[in-house]
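Heads up, one of the protein chains got dropped from this complex, but the rest are sitting where they should.
Now for chain A:
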Amino acid sequence: MIEIKLVVNDKPYTLEVEPSERLIDALRNRLGLLGTKEGCGEGECGACTVIMDGKTVNSCLVLAAQANGSVITSIEGVGNRRSPHRVQKAFVEVGAVQCGFCTPGMVLSAKNLLDKNSKPSNEEIGIAMSGNLCRCTGYDKILRAVKIAAEEGKE
């Protein structure tokens, strides 16, 4: 077992993890943060996206030990029912959610884009979201929601 220290959603944690344990397992099984989803487990779908030190990563490809000393935001850290993040609000408004499996990852990718670039072009939005697969929505409403959230943030 390896001891790691990390900050998840503004809370500091010290965890004992297996050397081969993935970040997604530490988040889901040790911290009970079940909002992070595992779709493919091989870095293709983006369902497991979290923000690590300001970058989106596929938490199925990151070892928990590699996250030692890092600051992580998972979907649980991005607003809630009472006060949703503007990306979440826009997703609900336009109906960008169907089965919802891709949604946590989509929201985190969108949030991270807007944190860095408050006025993304359509193309930049497309590129930022292209690492997250969605089988239900056809992306149409997702891309529109990100656009709306971006516009709201500008004011």
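We take it that a contact is a pair of C-beta atoms (placed from the backbone, for glycine too) under 8 Å apart; a residue touches a chain by one contact, two chains touch by 3 or more; residues count from 1.
Definition applied: contacts and distances are computed from a predicted model.
Asker: Mind telling me which option in "Purine hydroxylase beta subunit apoprotein", "3-isopropylmalate dehydratase large subunit", "Oxidoreductase" or "Putrescine-binding periplasmic protein" is what UniProt lists for the chain we can't see?
Answerer: "Purine hydroxylase beta subunit apoprotein"
Asker: Which residue, A:Leu15, A:Cys45 or A:Ala150, contacts the hidden chain when the whole complex is considered?
Answerer: Answer from the full complex: A:Cys45 touches the omitted chain.
Asker: So which of A:Thr56, A:Ser70, A:Gln88 or A:Thr137 would be touching the chain we can't see?
Answerer: Going through A:Thr56, A:Ser70, A:Gln88 or A:Thr137 one by one, A:Thr137 is the residue touching the chain not shown.
Asker: With the missing chain put back, which residues of chain A would touch it? List them for me.
Answerer: On the chain A side, contact with the omitted chain comes from 39-40, 42-45, 94-95, 97-101, 126-127, 129-143.
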